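Left out: one protein chain. Kept in place: all the others.
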Amino acid sequence: MSKSRALYAATGVALLSSLAVACGSGGGGSGKAGAKAFDPKDYQGGTLTVLNHRDQGHFDPARQYTSGGGKIPTLVFRTLTTRDHTTGGPAGAKPVPDLATDTGTPSDGAKTWTYHLKPGLKYEDGTPIKAQDVKYGIERSFAPELPGGAPYLRDWLIGGESYQGPYQGKELDSIQVPDDRTIVFHLRKPEGDFPYLATATQFAPVPRAKDTGVNYEKHPISSGPYKVVSNDQGKTIVLDRNPYWSKRVDDQRLAGPDKIVVQSGLDQSVINQRLAASTGADSRAITTDTDIDASVLAKLNGPQGLAKRVATGYFGETWYLAFNTKVKPFDNQKVREAISYAVDRQSVINAIGGTAVAKPATTFLPDQKAFGYTPYDYFPGGTAGDPAKAKQALAEAGYPNGITITLDHTTTAGTGSGPEAATAVQEALKKAGITVRLHASEENDYAEKTQKPATEPGLFLQSWGADWPSGGPFLAPVFDGRQILKDGGNFNASQLNDPKVNAEIDAINQITDPAAAAARWGKLDADLGKRALTVPLYHPIYKRLFGKDVTNTYVSQWNGLYDLSRISVK
Amino acid sequence: MLRFLLRRSVSTLLVLLVLSAVVFLLFYATPGDPAILACGKGCDGERLAVVRHKLGTDLPLWQQYWHFLQGLVAGRDYDAGTDVTHCAAPCFGYSFQTDQPVLGMITSRLPVDVSLTLGAMVIWLVVGVGTGVLSALRRGGITERLLTGLTLAGMSTPVFLIGLLLMMLCCSWLGWLPFPQYVPFGDDPAAWASNLVLPWLSLALITAAAYARMTRSSMLETLAEDHIRTGRAYGLSERRVVTGHALRGALTPVITLLAIDVGGMLGGATLTESVFGFDGLGRLLVDSVNHIDLPVVVGVTLFAAFFIVLANAVADVLYAVADPRVALA
Amino acid sequence: MTERLLVDVRDLRVSFPVGIGTAGTGTVTAVDGLSFGLRAGESLALVGESGSGKSTAAFALLGMHRGTGAEVSGTVRVAGTDLATATDAELRRLRGNRIAMVFQDPLSALDPYWSVGAQIAEVHRVHTGASRRASRARAVEVLDRVGIPDAARRAGAHPHEFSGGMRQRALIAMALACEPEVLVADEPTTALDVTVQAQILDLLHDLRQQTGMALLLVTHDLGVVAGATDRVMVMQDGRAVEHGSVQSVLRAPERPYTRALIEAVPRLEARRSAPPVSEEVLLRVEDLHRHFPAPRAAASAAASLSGPGQAPGSGEPSGEAEETGAPAGRPAAPSGGLGRLLGRRPRHRAVDGVTLEVRRGETLGIVGESGSGKTTLGRMMVRLTEPTSGRILLDGRDIAAAGERELRPVRRDLQMVFQDPVSSLNPRRSIGDSIAEPLLAGGTGGAAARSEVQGLLERVGLPAAWYDRYPHEFSGGQRQRVGIARALAVRPRLIVCDEPVSALDVSTQAQVVQLLGELQQEFGLALVFIAHDLAVVRQVSDRVAVMRRGRVVEQGDADTVYDSPQHPYTRRLLAAVPVLDPDEAAVRRRARAALRALDRSEGGEEAQAVA
Partner (left out) sequence: MSETATVSRPAAEATEPRRRGQVWRRLRRNRAALAALGVIALLVLFALAAPLLAGLEGQDPTTFHNDLVDSATGGVPFGSFGGAGAHHWLGVEPGNGRDVFARLAYGARVSLAVAVGATVVQIALGTLIGLAAGLGNRLADTVLSRAMDLVIAFPELVFAIALMAIVPDGFPRPVLLALVIGVLGWGSPARVVRAQVLSLRGLDYVSAARLGGSGRWRIARREILPGLAGPVITFALLRLPVNVASEAGLSFLGVGVRPPTPSWGQMLSTATTWYEVDPAYVLLPAGLLFVTVLAFTVFGDGLRTALDPRAASRLRVGTRRRAKD
């Protein structure tokens, strides 16, 4: 389950993860050539600075949302599996073993998963990592005191829905540890995607003796190449080498820089200015969360050679107009179709930064193979919208003289759910005789409101990103009628509850072959598309600047972030 | 003096008390439930209740307020479920968002505002008072007109505007200075200063205009006073009259204004911080308002108000020190 | 070298540009062809009403007009230096060194931020180049010379810690610091009480005798002249109209203007010639008290600019402030209202147990120096100020504690004429409206009120057609007439006149006093006439009460009080009153010296109230 980046950005919950089709940037002899042509030994040392807009948030493995991917957590928390860091290509979307010897052995029709730990793993204090610690780490994430993690563990593990964490003295029996290096998970139903889930930080080991509850994040015990030296409330985090980590026990991470300093809370334009200027320490800086803005785009091909310092990536994410079919007139498919025809995707894309950072979307699934992308465009409006067809549909719907509707959006500027995008939609619909009133909310308020069926508006801007590169987590939360959550946290905005759709989702979940599953997901998406339950607007393109002395940069397409574990600074 | 301090302390406390109550009330009305935000996705009723209880938002408003006051005076214990944390007085509580102690969040950002304020202060004092004195002495001349025009222009420029333009000019077009980022003084004093030049300038130029104006009118007023005439009538040189007699009287109101301005800025220079992307108290406040992070909002507001009220008291003391006619009672 | 003129002024002309902001739209000639000379040891008084150019002329002696935009022509030579051609440096060497000036308002003339001694020492140092220590010693020396007790300690005090008289002494000490040849005193006693005025004038006289310096005294008060200078020059509209020895000018004035001036000076001997009045008591105050919180001086730029602690509407505290050391005129702003909860400040007893009565149709004069509580008493009589305790009986009914509603019926009986002709009229209402206000408030119709007011205007000597004019179009005397008309509008039985003429020129004073007398006869009014000027009070009063520090020290029939004063304070007051006869003035000066010697032997110079 995952959702709008913008919405969660503010809550400080770390972002999703997803597919990878790593496309190298052009930077300093790295990029396309991938890891092979690059000798990290030449680039050991130095300090890497990360300039970020959003806070790192809770630096507790139990409280991170899924893996945090290539961001900071993967440098400190090793998990049972991880995404493939070693390659930048589409193969990067594959889960690979990390702490475990393999990506897991399914049994009982994918309802039981068994893992064995590699030998010789140690924490930053030299004590050995045990399977019990992995179990304890997962148990912690059930504690209500440590909220923030993804709900998959609660939904999948037997007894997970009622387990309240280890602090009340209870263990979760569906995780068994027969010996120090073996861990077995018992699931309620078959989950072929379990190896993907095992990349989440909840699967990082936590030594029970060092657990300080809510204060653990001040000094989490590292199992990765770096340890936390200081953590100023997620604003500034300083990482130093973990002396008990070596490449011998980790084939995924290169850990080039000696030291990594993360500065958060910076203004996005400031980040871009600094990276463009790339002077002093900023020449060894990157950002993991700020896309280039107009000022950079416009001088990309200028004399500064900025074009060489941009890393581009595609993250599985879709921004769309969400309909609540329980609210008139959006219960009328013809109205939804009219809006689909009328939308001007070019305007929306311009509103968030132009063709360099987004491409128009007509399908709900991202246009990447791993998701099972199946092209379709049932209500073609071109890039500028088709007001005539829209008017026609509207007339068919019984509104020959136009209609007035309300569009909800957030107050956060520059995002796909922000006022600019909303205004772009408003303008386009105006041409089709649809008068749009805008209703803005502060983004936390917006999240709360749109995620509760009782308060959900009829039409609003929304996005969905993948927790891992597979069609399941992309479609199920949005279209599975059993996932309509009354108390909040609902992402099935259309409130579709079609037994046939539900059954199809269950059926695909049993497939353990990713390719076969992807084809079925694509088919399901294409079927759903005919119902005009959403108006897909665009898929984002991630373009990020990095300092001139940074090498081996590429944007992970699992989550659209730089992979810090392979980066080097001159 | 002692009585003044006592009286001032009590009234300061009262002001802060009312202020905190107003802030509590105000944010109680804010839409959005901090518990849902803190709890994350897929948070069901039971877990939500636990989080609410942990945050204390399940209690009625007055109880929340009472606990807050208790924490301030005597410290309070936080039961985080996993363990009990004692937050020693003065306890502003823990952030809903990050679970960090509010006091720590505030003190960690304070250096930014202190750096901003003090550096800017030096500039605006020199520029402002200098301009004011000069235009008072050159009264009626072309210099004065020019200075008055500049002063009015300075006063008319919103701080974010001048910051923006300065950055555009110095960093982007001319490339004279790096794009400002805050470097702690302890890390690298030179970098600290060079990064702060533009924020200082934009804060200072605007404030300097107000000071120039004030100094000028206060200087003119003092120059028109009878004792200045006395000085002239007794053969004191113009320089002596100005520096020895007029300036002192003219600067007394400036000193009090200075205390108040500095007090206000220490509590957060929101717009300046915003323009330059500095992470000071102002931004902390704006962020926490956006995130309905009540403990942080209350904490920063009280801190800011405390500076202002304190500055008022300091202004009074300075006034009394500067002006022998004034006694503190 | 007595032949040489120390000060030689020939055909002096001073004119000021008029118009604000841009260059002059015209000029006003303040001094027009003035000539006079002054030798060592000589003394000359420049006398004239306000606007006669006397101060302007005095300032010209120090070259003070240089750089102000004023045009100065003619020659002014001081101690051999031609001020027109002197360089700035020469001018500076002259000022304070060879010619020194004493100003009208000693509080504002001293720098409030510096100690008195330091200011005097600075002047000495600038001119002599003496060491800091030597200048300091000189400052103490001259302070002692002008009669500041404990001068060595007092030199370290700031001006606000001095009483008015002591400040003027300090200023004179500053003038003496470099032993100048010429002393210019510009209205040196105008801001002072009569007893202090006498001391200062005596001091100037003594100093001139001892040092042999020349004295130029600028004053509006002919009475002051008699005892202070040898020669007098009367000025009118920038010109000298009469010039001669004090004896000849005062005894046999040649010009009608001079004569008018002299006649207008109230004389202590002038008695009231009015028919005896009834014994029936109209208003009686018994053991009346009014206490104010002592002025608080914590100023705060941030806090409210005018604290509620200042009793608004009481004229007295500002006068009082001067005596107790708080700077009058500066906003003394208390901060933190909570402070009031934390203990009471000491109380100042403005009126401290006064008992007296006003009879039907009579004039009761109340005299006293500033801070004596006379204004507060007057305001309590008409219930503008609430008494702290005591009784006010109007026709036997106590109105001391009456609320505004209960007071309404008696408001019409008790009216007041105020001192300041500027602030007593609303600048935004026509004078007719201001006079008609009580009628309109009382329910009289607009047309009826208008004709009634027009009648009143004519009665006080103003054209009825001026109904619609605004106060700024009137002179001080005319405004005071308007104020009287307003008081009369409701046909009161008692009018309290609080210093009704003290802000007016002498010639106008007499007219207003006369008008009041006429109206009293015509309307059968009882008047309470409050003034610091003993002569004026005697002129108008049937009975007199003398106030000092909130108490009535002596009261009785006017002639009795004036002719055979019982209380020593009354005696001292009377002795201090200046007289027009130079010989008489000399006699009185000796009498005062004797009285002072007596006081000193009794310990402490009482009149010099020290903070």
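When the chains are written out, they are named A, B and C in that same order, and each has its own residue count from 1.
Keep this in mind: contacts are C-beta pairs under 8 Å (C-beta built on N, C-alpha and C of every residue); 3 or more make two chains touch, one makes a residue touch a chain.
Since this is a predicted model, take the numbers as computed values, not measurements.
K.L.:
For the chain omitted from this view, which of the shown chains does it touch?
P.N.:
A, B, C
K.L.:
Tell me which residue among C:Ala79, C:Val140 or C:Ala489 touches the hidden chain in the full complex.
P.N.:
Counting the whole complex, the residue in contact with the absent chain is C:Ala489.
K.L.:
Among B:Val50, B:Cys170, B:Ile260 or B:Val326, single out the residue that touches the unshown chain.
P.N.:
In the full complex, the listed residue that touches the missing chain is B:Ile260.
K.L.:
Out of A:Asp293, A:Glu337, A:Glu448 or A:Asp549, which touches the unshown chain?
P.N.:
Here the residue in touch with the unshown chain is A:Asp293.
K.L.:
Pick out which of B:Ala35, B:Cys91 or B:Ala305 touches the chain that's been left out of the picture.
P.N.:
Of the candidates B:Ala35, B:Cys91 or B:Ala305, B:Ala305 is in touch with the missing chain.
K.L.:
Among B:Thr85, B:Ser194, B:Ser237 or B:Ser274, exactly one should touch the missing chain; which is it?
P.N.:
B:Ser274
K.L.:
Can you list, in ascending order, the subunit B residues touching the missing chain?
P.N.:
Against the left-out chain, subunit B lists 11, 14-15, 18-19, 26-27, 29-31, 139, 149, 152-153, 155-161, 164-165, 167-168, 172, 207, 210-211, 213-214, 217, 220-221, 223-224, 229, 257, 260-261, 264-265, 267-268, 270-271, 274-275, 282, 285-286, 289-290, 297, 300-301, 304-305, 308-309, 312.
K.L.:
Provide the residue numbers of subunit A that touch the chain removed from this figure.
P.N.:
Here the touching residues of subunit A are 269, 293-295, 297-300, 344, 346-347, 349-351, 353-357, 384, 411-414, 419-420, 422-424, 426-428, 438-442.
K.L.:
On subunit C, where is the contact patch with the chain that was removed from view?
P.N.:
16, 20-22, 30, 50-51, 55-56, 58-59, 64-65, 68-70, 104-105, 187, 190-191, 220, 301-306, 308, 310, 312-314, 337-338, 340, 379, 382, 384, 404, 408, 411-412, 414-416, 418-420, 422-429, 434, 437-438, 441-442, 470-473, 483, 486-487, 489-490, 502-503
Everything below uses one rule, namely that only the chains that are shown with their structure count from here on.
K.L.:
Roughly how far is subunit A from subunit C, centre to centre by C-alpha average, rounded to an integer in Å?
P.N.:
Here subunit A and subunit C have centroids separated by 86 Å.
K.L.:
Report the inter-chain centroid distance for subunit A and subunit B in whole angstrom, where each centroid is the mean of the CA atoms.
P.N.:
39
K.L.:
Between subunit B and subunit C, tell me the centre distance in angstrom, where each centre is the average of that chain's C-alpha atoms.
P.N.:
The mean C-alpha positions of subunit B and subunit C differ by 48 Å.
K.L.:
Touching subunit B in the complex: which residues of subunit A?
P.N.:
1-3, 8, 10-13, 55, 57-58, 63, 65, 143-151, 154-155, 167, 211-215, 217, 232-235, 265-267, 269-271, 273-274, 277, 279-280, 282, 441-445, 447-448, 485, 487-489
K.L.:
Considering only the defined contacts, which subunit B positions touch subunit A in the complex?
P.N.:
Touch residues, subunit B against subunit A: 31-33, 36-48, 50-51, 54, 80-83, 85, 95, 97-100, 104-105, 108, 171-172, 178-181, 191, 274, 276-277, 279, 283, 287, 290-292.
K.L.:
Once bound in the complex, which stretches of subunit B touch subunit C?
P.N.:
Spelled out, the residues of subunit B in touch with subunit C are 3-4, 6-8, 10-11, 14, 225-227, 229-237, 240, 244-245, 248-249, 253, 256-257, 260, 311-313, 315-316, 319-320, 322-329.
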